[in-house]
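Every protein chain except one is present and positioned as in the full complex.
== chain A ==
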Amino acid sequence: MNSIIKVKNVFKSYWRNSIEIPVLNDLSLEVEEGEFLALMGPSGSGKTTLLNLIAGIDRPTKGEIIVADTDISKLNESSLAKWRADHVGFVFQFYNLIPVLTAYENVELPLLLTKLSKAERKKHVETALSIVGLADRLNHYPKQLSGGQEQRVAIARAIVTDPTILVADEPTGDLDKKSASEILTLMDRLNKEFKKTIVMVTHDPHAAEKASRKLHLEKGELVGV
């Protein structure tokens, strides 16, 4: 199997009031193509920071992050934005849908950055929404959907461009048990049926059970690897 994500000797620290706060400390990690990885750990352990670095929405202080053969730590802002559009699908804890757009329009958003025609975009959006079971909610606004449905729209938005990797930050953190279970089943299906590489941050051991591998972070270091 090929490693689609390679994190090499990564350090990450933040500055608050002239004080350096180390978050990740010489962290190395590889994720195989088609793997479903769960990152677990207490609050402040650096798991979301690691996810952000892998997804290219933050930059390491030191070290290399290679995703799909691209060292994303060396890309400039505009190249990194294009790389994210081409390679990464995001699922957030609080769904992060645009409230003035319908489910259809929210899912269509990433496709506006592609050269697809309107008809092609329509086909992709409808496919993504039917995968998440919301083909009948195309014209609903986020406020007209339940939390679980919003998260499914967010997942449809994440997969509509057929990204190389799917990253999810506490995707069930804001959901009731039933909805959380539906989302995890959906993610499991995306991994097994659609062969999506997934990196998921979660506090929930039940959620982590769906992953093919679990890693624990504590104080910016992987433990029990």
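Quick note on the criterion: a residue touches a chain if its C-beta (ideal position, glycine included) is under 8 Å from a C-beta of that chain, and two chains touch if they have at least 3 such contacts; residues count from 1.
Criterion: contacts and distances are computed from a predicted model.
Q: One chain isn't displayed here; going by UniProt, is it "RNA polymerase subunit sigma-24", "Tryptophan synthase alpha chain", "Gluconate 2-dehydrogenase subunit 3 family protein" or "ABC transporter permease"?
A: Options "RNA polymerase subunit sigma-24", "Tryptophan synthase alpha chain", "Gluconate 2-dehydrogenase subunit 3 family protein" or "ABC transporter permease" considered; the missing chain's recorded name is "ABC transporter permease".
Q: From the listed residues A:Lys62, A:Lys82, A:Arg189 or A:Arg213, report the one that touches the chain absent from this view.
A: A:Lys82
Q: Which residue among A:Ile21, A:Leu112 or A:Val223 touches the omitted chain?
A: Only one listed residue reaches the unshown chain, and that is A:Leu112.
Q: Out of A:Glu32, A:Asp58, A:Glu126 or A:Asp174, which is the one that touches the chain we can't see?
A: Residue touching the chain left out of view: A:Asp58.
Q: Mind pulling the chain A residues that touch the left-out chain?
A: Interface residues of chain A facing the absent chain: 52, 55, 57-58, 77-78, 81-82, 84-86, 90, 92, 96, 98-101, 105, 108-110, 112-113, 157.
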